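Only one protein chain is missing from this complex, and each of the others stays in its spot.
We call the chains A, B and C, going by the order they appear; numbering starts again at 1 in every chain.
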């Protein structure tokens, strides 16, 4: 289990190798990587700034991770979230879930993302091409996604 | 879209880079990697041999991939399946699904795996530590998993 | 009028291949072999190895010209029929 908040980029392959190495009890590895998109519809962003609540963030991420381990038989998990200024195409968040079987790995990775999106104290502000900036609104679909885990 | 059957190992990071590169329209990348486990319960395997139906395999994988693109708004997908002799800890299969949003990426990756497991013509034979060998039985849970997509 | 001889390539995989003892063969189908199921019936008369391979009838799967089919599928002008256990890749 590993949880990290960092300004630096992450290397998915290196993180996977660190998590799994030569283990032979892992049959399924699911990774999720979130990336900054340039826009949607007419909106064009030049960069995105991620603010967080330093003293709470890693604690909350560890709680989310522990909850996943309580729900599924997981061999190993990694959660990395970047903060600071990020440009389109850059990586924001990484979740890795490793298990003996694929269903647990898929479900745990989706669960971890749903709860990172709705529980971990991060906030995104977008700098738009037209010079404006705006805090990203929480999406109702994210609350709905988190709600499905009961 | 890319489908590949190969004896060589694959590099998840290189395949992801090949798929995504500098694209800024992708918000979510889900990868699934299947690996050879050493055993379960009392069973211990020394290696696993993957046989396939060469003329049909890539065609079937392409059909599965096209079906995923018809069901979800996907920016890009990769399917790689290895054949030949593999040892515990080695990678067997890779699925990458890239989309604007995470739900499509997660669902498509799970769908692709469910259908690779139940439609693509691959068969596993396990060489056991005690010298026996045995074809792996299809798991009812895989049929059930594939069935949930309707 | 007599139907032209139908030569079909048969392929066997995994334990179906091991039980039959070969991975492929070409056969000329009698005119009364119309469906995949008929083909299995006909093969079973050719020797005990086929009987053993198809003993669990409902377990062996088939593909006609590289597409999964049901036992009731018509062979039509098929050029290649493959028999194999349920797949176990992934």
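Just so we're on the same page, a residue touches a chain if its C-beta (ideal position, glycine included) is under 8 Å from a C-beta of that chain, and two chains touch if they have at least 3 such contacts.
For clarity, every value in this text was computed on a predicted model and none was experimentally measured.
Peer 1: Can you list the shown chains that the omitted chain is in contact with?
Peer 2: Displayed chains contacted by the hidden chain, ordered by label: A.
Peer 1: Looking at A:72, A:106 or A:122, which makes contact with the chain not pictured?
Peer 2: Answer from the full complex: A:122 touches the omitted chain.
Peer 1: Could you please point out the subunit A residues that touch the chain left off the display?
Peer 2: Residue positions of subunit A that touch the missing chain: 34, 50-53, 55-56, 59-60, 81, 92-93, 113, 116-125, 135-139, 142.
Following the convention adopted for this analysis, only the chains that are shown with their structure count from here on.
Peer 1: Among the remaining chains, which ones contact both subunit A and subunit C?
Peer 2: Where subunit A and subunit C share a partner, that partner set is B.
Peer 1: Just grab the chain with the largest centre-to-centre distance to subunit C, centres being mean Cα coordinates.
Peer 2: Centroid comparison gives A as the farthest chain from subunit C.
Peer 1: Please compute the C-alpha centroid of subunit A, do the same for subunit C, then give the distance between them in whole Å.
Peer 2: It comes to 49 Å between the two C-alpha centres.
Peer 1: Compute the distance, rounded to whole Å, between the mean C-alpha positions of subunit B and subunit C.
Peer 2: Taking the mean C-alpha position of each chain, the two centres sit 27 Å apart.
Peer 1: Quick one: subunit A and subunit B, Cα centre-to-centre, how many Å?
Peer 2: Once rounded, the distance between the two centres reads 23 Å.
Peer 1: Subunit C: which residues touch two or more other chains?
Peer 2: Touching at least two other chains: 90.
Peer 1: Using the touch rule from the top of the page, what residues of subunit B touch 2 or more other chains?
Peer 2: In subunit B, 34, 113 touch at least two other chains.
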